[in-house]
Each structure stands twice: as C-alpha cells, then as structure tokens.
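Read through the structure below, which is laid out as structure tokens, and then see the notes.
The complex appears here without one of its protein chains, the remainder shown in place.
On to chain A.
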Amino acid sequence: MGLHLKVTPHAAFNFAATLDAPCIFFCRNNGYAISTPVHEQYRGDGIAARGSGYGMITIRVDGNDILAVYNATRKARQIALDESRPVLIEAMTYRVGDHSTSDDSSTYRPDGELEHWKTDNPIARFTSYLMNERKCWTEEEETALKADCKKQVIEAFAAAEKRLKPSPSVVFTDVYDEMPPHLQRQQQQMREHITAHKQHYPLKRHEPL
C-alpha cells in the first residue's frame, strides 16, 4: 500500500488521465506499508476517492473475492479499450504475511487482527465457493493439489540449487546494450585478479570466468 504515497503514482495517474491512456491501474490496498498502517499513510478510507480527482473512472472491489476482482478487471479493460481512458481499480484486502523474510509483523500488528483474515482471504473464500457452492471441488482434491504444489516447489528448488551461479564476468554485461571500453577493461582486470587469487573466491559455485 505504501507505493501509493510515493510521488510516482500521482504523476502516472495524472499523465494517464490527461493523455487519455487506455490503461488499468490496479491498486492492492492491503492495509500496511511494512509496519505502518494505512491510517498513518493517508486520510480517507482508501485511494478510490482520489481516482475521480484525476478524472479517472474508478472501481473499488473486494480484493478477497476472486470473481469480483475478475469482473471488475474485465469491465475496466472494456472501458479502457472502448473509451481510450485510464481506469483505477482499488482491491481491498489484507496483508496476512510478513512484509519480507526480515520482517516480524507480530511486533506491530494489533492482537487478534490476523484472526479475522484467516478465513476472509481470496484462497480460503474461493476454495469454499468451489467446495460448498459449486460442489466441484473436494477436501481430498484440495489436499492432493497442495501436496502436488509443494512437491513442485521443492523440486524446482532442488533443481535450481544444483545449477551453478553465473560467471563472475556477468557483472559487466547488460549494463549497456554493448559493453563500453571502460567496462571491458574492468572485466579484464577482474578476470586477471581472480585468476591470480583463485583461492580467495567462491569459484566452485559459479560458471567459469
């Protein structure tokens, strides 16, 4: 949610609106910017109200309802293309996980806040819809799917871990379309230095120089 407060979205919204850009701005309002809750990020109940200020058609949707999000996005796409103008979608949701692996959200999340969202989240609700409303999905299938997904992730990890990391020379590629002379010289210096000091560098885990 934090990104909205940066200057970039304001410029993007205004440019898109004034230049009649056929695009969709999809804003996921998950309630937090790391530890900072939205009430310390802005006044008002969300950013939907700001959309009309820029002259944009705006849709607020329950971000935990997959079908609602699908329908809102489909409608937004139709408007953007038919009328050549931007559409803002604000999908209301909640960040159940930590911000990152180095974040511990228990230090700032109010007690009990998480409880509600354990059931009101897109995966739980869509699963419930398939199982209980449409009756086209079962606990067994769900368990099997999860096991299969977990297996795929573990296999992908295992396969990735076996691969060597890129060659140290790659530090200098993709900086420009073509490597300029000063980077060619630096690349050569790096090669010579590492070749002369092999024992100090983790070369075994990398593709050759």
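Rule of thumb we're sticking to: a contact is a pair of C-beta atoms (placed from the backbone, for glycine too) under 8 Å apart; a residue touches a chain by one contact, two chains touch by 3 or more; residues count from 1.
Heads up, the rule we're going with is that contacts and distances are computed from a predicted model.
Engineer: According to its UniProt record, what is the protein name of the omitted chain, chosen from "Striatin-interacting protein 1", "2-oxoisovalerate dehydrogenase subunit beta, mitochondrial", "Eukaryotic translation initiation factor 3 subunit I" or "Actin family"?
Structural biologist: Cross-referencing UniProt, the chain left out corresponds to "2-oxoisovalerate dehydrogenase subunit beta, mitochondrial".
Engineer: Check the options A:R134, A:K162 or A:H200 and report the residue that touches the missing chain.
Structural biologist: A:H200
Engineer: Can you name the residues of chain A that touch the chain not displayed here?
Structural biologist: Chain A touches the missing chain through residues 2-3, 5-8, 33-36, 40-42, 97-98, 101-103, 107-108, 118-119, 121, 123-124, 127-128, 131-132, 139, 142, 165-166, 168, 170-172, 175, 182-183, 186, 190, 193-194, 196-197, 200-202, 206.
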